[in-house]
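Every protein chain of the complex appears in place save one, which is left out.
And then chain A:
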Amino acid sequence: MTQTVFAPWEDPNETPLIQFKGVTKRFGTFTAIDNLTQDIYAREFFALLGPSGCGKTTMMRMLAGFETPTKGQILIAGQDMANVPPNERAVNMMFQSYALFPHLSIWENIAFGLKRMKMPKDEMNARVDEMLRLTRLSKFAKRKPHQISGGQRQRVALARSLARAPKLLLLDEPLGALDKKLREETQFELMDIQEKTGTTFVIVTHDQEEAMTVASRVAVMDDGKIMQVSTPDKIYEEPNSVYVADFIGDVNIIEGTAKKTSEDGYDILWHDGQEPFHAKTTRQLSDGQKAFVAIRPEKIGISPEKPEGAMNAVKGKIIDIGYLGNISTYHVELPGGVMIKAQQTNTRRLSRRTFTWEDEVWLSWTLTAGSVLER
C-alpha cells in the first residue's frame, strides 16, 4: 500500500479553504495583526504558535467572526467573510474556558447548535448520540457541566463544536486546563477525531510540544507576523530565524561571521584563536556577514577524547548537569565563555555516569547538524 503524503500546500492546483489576504488588525494604536497573508487548506491541522500577545488569538477570533479586520480580506471557501456574522459562518470554535452552558445538560449543550439549525428531531438525536460516542461521553449525557471532570468537560466542548459538522473548527488553547498526562492523551484523541471527521482544524497554542504533536503545519508567530510556516519537522530542523529556532525546543545559538568555503559550505568564525565551525546551508551569505549557528542539544556528541574525523569538535568544561531521568543535559563552557548545552540519553544507570562537574570534554557535531541563520 502506498501512502500519499498529505501536503496540499505543495500542490499549486489546490485551492485553499482559508485565505488571509493582507490582513491588518489594530486595537486603537496597538497592531495585533500586521499585514498578514496566509493560506490554510482543507483537512489541515494548522497550529498557530507564539507567545501571548503575538496575535494568534486575534487571528482565530477573526476567523470565527468575533473581530473584523481593520484592513485586508479573509476568505473562507472563496467567500469574503467581511459581512458574515459569527452565527452564519460554517465555522465553530472550541473556547479556552470551554464556555459550556451551565444551565443545560451535556446532551442539551451538544444539541444547542443543532436546534439553531432547525434540524429534525430524529436526526438531531442521532447526531448528538454520535457525538457522545465519538467523545466517549454517552454515560454523562444527563449531567450538568459542573458534575463532570475537567477532561470530560473538554470533550463536551469538542463534541458541541463538532456537532454542526463545521467546515472549520477553531481550537483556542483547547488543552490548557488539563494536566500534562491528560493533555498528551487528549492530543492524540484530537488527531484521531480530526482524521475521522475530516474537518479542518486551526489550533491556537503557546505550547510548542502540543503544536508539534498535533499539527500538519505550524505557523510560528511574533508581534502580529508569521515568522515561519512549515511542517513540524522542518520548523524544528530548519528554522528560518534565530527567533523560530529559539522558540521551538532547546537550542544553542552561536554568533559569528561567515566565510564561504564551497558552493554550500561555510566557515563560521566564532572566537579568535579557535578553529571555525563548519556548516552547510543553501542560504547565500557574503563573506564577513554576521551569522548564527543554531544547534539542537541532542545533536551534539560529548566524549572524553577528541573524536576521530569529526567535522566540528571543540573542547570545554562541564559547569552544570541537568538530570531529567531519561536524558541528561550538560552545560559546557567553551573558551571565551560561550555556554553550550549538550544532551545525552542515559542508557546506563546514573552511578556509572562517565562525566561529572569540572570535567574537560569534547563536544562534536556533523556538518549538517547546525542551521546557519542570518537573523
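The criterion applied here is as follows: a residue touches a chain if its C-beta (ideal position, glycine included) is under 8 Å from a C-beta of that chain, and two chains touch if they have at least 3 such contacts; residues count from 1.
Operating definition for what follows: contacts and distances are computed from a predicted model.
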(message) There's a gap in the complex where one chain should be. From "Inner membrane ABC transporter permease protein YdcV", "SiaC family regulatory phosphoprotein domain-containing protein", "Tat (Twin-arginine translocation) pathway signal sequence" or "Ubiquinone biosynthesis protein UbiV", what does UniProt name that chain?
(response) "Inner membrane ABC transporter permease protein YdcV"
(request) Among A:R160, A:R217, A:K280 or A:K341, choose the residue that contacts the chain missing from this document, as touch is defined above. (result) A:R160
(request) Pick out which of A:A42, A:A99 or A:A141 touches the chain that's been left out of the picture. (result) A:A99
(message) Using the touch definition from the top, which of A:A82, A:M117, A:I319 or A:M339 touches the missing chain?
(response) A:M117
(request) Quick one: say which of A:V23, A:A64, A:L178 or A:A258 touches the chain that got left out. (result) A:A64
(message) To test your reading of the contact rule: which positions on chain A touch the chain that is missing from view?
(response) 64-66, 85-87, 91-93, 95-97, 99-103, 112-113, 116-117, 145-147, 150, 153, 160-161, 164
